[in-house]
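Each chain you see keeps its place in the complex, though not every chain is here.
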Amino acid sequence: MTKNDMRDAILEAKASKGLSWEHIAERVGCAPVFVCATCLGEHSMTQDQAEKLTSVLGLNAEVATALTEIPTKALQGEALMNDPLIYRLKEINLVYGETIKQLIQEKFGDGIMSAIDFTMDIDRIEDPDGDRVQLTMSGKFLPYKRW
Amino acid sequence: MTKNDMRDAILEAKASKGLSWEHIAERVGCAPVFVCATCLGEHSMTQDQAEKLTSVLGLNAEVATALTEIPTKALQGEALMNDPLIYRLKEINLVYGETIKQLIQEKFGDGIMSAIDFTMDIDRIEDPDGDRVQLTMSGKFLPYKRW
Amino acid sequence: MTKNDMRDAILEAKASKGLSWEHIAERVGCAPVFVCATCLGEHSMTQDQAEKLTSVLGLNAEVATALTEIPTKALQGEALMNDPLIYRLKEINLVYGETIKQLIQEKFGDGIMSAIDFTMDIDRIEDPDGDRVQLTMSGKFLPYKRW
């Protein structure tokens, strides 16, 4: 089963059962961002997680196997960047990229924030002026090796 | 005074005085990300903020005026995306962009996270397995208008 | 039902019934630009609007459901920009983009015109020298947050 077929099967089952990513994540015992990314084909999970997930959605073992396989990531590439919601993150990087570099280096020295040893949470923050989306990204600092 | 000259003057003064963005921000009374982005030429600040900032750095009124002008943003464009630290944010969008879209829409419906009514904090989180960079992005949710 | 299948079904029904977007919009009770964009797969509408629309066109509930789903927008990307009619809007931005920036900032300060809290009308203006197309775009001004 290809990652694309896996993805279609999951999205269809999720829609027909009316489940949210939040709910599925709770049942699998991990974070919503991680579960969603894996179901969209951008991550892999353990056999145990995969079985819980397919059991929640009523899907078969083939889907579970596909969930444990390591994907080639980001195959949709820049094409997705035209969607307005996804573009805003590109814009944040275009406008604030250098600023992020300045402030991380001021606090840590020469290195980067890992995008691999990395977690993200997405929350709805109530606000009388209009609720806000909060993205919390946490990546291990990796210092550049000098050798 | 062009934004580029302003930027050079500020970075030079900051380096020679050995001040951090954190410290400057505290003295100006605003957030480090906002102060740094403005000094790099990607934002504008009020006359009052600009005067506090130039006073901290010992710079003249021309620099203050330049800080209040509205810049053409993101002129360095994609070229900066090759820097490894800045690239990681592009990679996060390539890998997690669709996931962010799914989860924001699940919580809010059709719309986007604003990159304009937007704030960001950058923190160092101590961790025995290696300290972590934490980026907290907060953008107002803007629902797509149906008319 | 995918957005593409939905789109094909609607365009076929519209053609065979000989209905205009103007007429459909009136029956659904919303603006022609909004109705057309939703049918082409770039917007979502309420269940109520979707039912009215499919009733006008004699289409089934699957189409109505597809109309309420949030699409990934702008998937055709730059490829459409080669069509001469669509290119003219790109050209207007190439020639007048900076001018629009100057004048919005003169009237409002640092910020943008929202493309989300946004409406558009397209009208035919009679003119003895040749009728004119009038595009009226209205977007909420969003001031850049200083924090």
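Letters A, B and C name the chains as they come in the text, with residue numbers starting at 1 for each one.
One rule holds for everything that comes next: a residue touches a chain if its C-beta (ideal position, glycine included) is under 8 Å from a C-beta of that chain, and two chains touch if they have at least 3 such contacts.
What you are looking at is a predicted structure, and each value in this text was computed from that prediction instead of being measured.
Sequence-identical chains make up the whole complex; the displayed set comprises 3, and the total in this structure is 10 copies.
Simple rule for what comes next: only the chains that are shown with their structure count from here on.
With centres defined as mean CA coordinates, chain C is found 30 Å away from chain A.
Put simply, the C-alpha centre of chain A and that of chain B have 23 angstrom between them.
The set of chain B residues touching two or more other chains comprises 98, 101, 105, 111-112, 114, 117-118, 142.
Chain B makes touch with chain A in their complex at residues 20-22, 32-33, 36-37, 40, 42, 73-74, 76-77, 80-81, 83-86, 88-108, 111-115, 117-118, 120, 122, 124-125, 127, 129-142. Of all residues in chain C, those touching chain B in their complex are 30-31, 34, 43-46, 49, 70, 72, 98, 101, 105, 109-112, 114, 116-119, 142-147. Against chain C, the residues of chain A that register as touching in their complex are 79-80, 82-84.
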